[in-house]
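As you look at this complex, bear in mind that one protein chain is not there, while each of the others sits in place.
Moving on to chain A:
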Amino acid sequence: MTAPSVTPTGRSGAFVRLRPRGPVGVVYLALVGVYLVGWLAVAARGGDFVTVGNTVTILQNSVALGLVAVGQTYVILAGSLDLSVAYLVSLTSLVTAQTMQTAGVVPGVLAALAVAAVVGLANGLVVTRLGVNAFIATLGMALILRGYLEHNYTGPAGAVPTSFQHLGYDRLGPVPVSVFLLAATVAVTWFVLRRTRLGHHIYAVGGDEEVARLSGVPTTRTRVTAHVLCALCAGLAGVFLASRLGAGAPWAGTEAQYDLVSIAAVVLGGTLLAGGRGGVAGTVGGVLILATLDTVFDQLAVDPFFKNVVRGVVIVVAVALYARRGVDVRRRGMRGGS
């Protein structure tokens, strides 16, 4: 999503120009790298990695995390973050399934999104109006939701009609329907971030809240809106998982640790954790990297503990590489040093 940046000085030589511009290029290079390594690893064991079926699996595995991570992108860009998304996914999956059981598909989806919006609004207001650090504010929300879920549910509840399970399992040609849901969410997000005032303001608030305020940006409204959008995306993930599972589940969002993993995906996508730089295209790359890794591990039947070790290493190494690039850019630009 980062447009190729203009080089004002003519200092970049041919070598430099070969390097991808902006972090997004690096993210997709990393994705290709992970894919190739996975291919080789699977091929070495005599498996077949590059198949339509396998690619579809990677996409299918990306949907739920993708939705949550796209939402997380809004808040991280705005200089905030949301640790309550995992429990919110669980909660909305239950709301979806239970409402659909009694009232039908459309009310189910609307109810889930409404609950999500309220939670996001609460997060946003606590962060902005009460001045609570986003980490603490959303951690608090996570605990509140967890308490509610653990008190009221011990296992799956509600049921979605078979017609609604099409979302989770149907395909258009080879492509799962749910991938279109993710694609649409990504497209809308890209559009909001790149082309609307709200998007410009999100980058500004995350880049430097005081600068944004002094420039006349409605900083409070912008941050609250980012939190609501984030929660809505988590709500969509809940709706999708309800369709996939056929019911709501109190572990729908927490089992896969969507809270921390979504943050990791965003950062893996080259977005600055401190906010103000990055975008949704990178996040998609980050999600695909994680999904590709998972698929490789599944095919190799790797020990789940080892799986986490590799994921951890990939995330840390990738971010360390971006940090180096960030340092380079900063040295060249801001502090020329006299």
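Everything below uses one rule, namely that a contact is a pair of C-beta atoms (placed from the backbone, for glycine too) under 8 Å apart; a residue touches a chain by one contact, two chains touch by 3 or more; residues count from 1.
By our rule, contacts and distances are computed from a predicted model.
J.: With one chain of the assembly withheld, which option in "Ion-translocating oxidoreductase complex subunit A", "Tryptophan synthase beta chain", "Ribose transport system ATP-binding protein" or "Rod shape-determining protein MreD" matches that chain's UniProt protein name?
T.: The record for the missing subunit names the protein "Ribose transport system ATP-binding protein".
J.: Of the residues A:24, A:212 or A:245, which one touches the chain left out of the display?
T.: If we include the chain that is not displayed, A:212 is the one touching it.
J.: Would you mind spotting which of A:51, A:163, A:196 or A:257 touches the chain that isn't drawn?
T.: Answer from the full complex: A:196 touches the omitted chain.
J.: Given that one chain is not shown, which residue among A:124, A:176 or A:276 touches it?
T.: Looking across A:124, A:176 or A:276, the contact with the absent chain belongs to A:276.
J.: List the residues of chain A that touch the chain left out of this view.
T.: Interface with the chain not displayed, on the chain A side: 3, 5-9, 195-197, 199-201, 203-204, 207-208, 210-217, 272, 276-277, 329-330, 332-334, 336-338.
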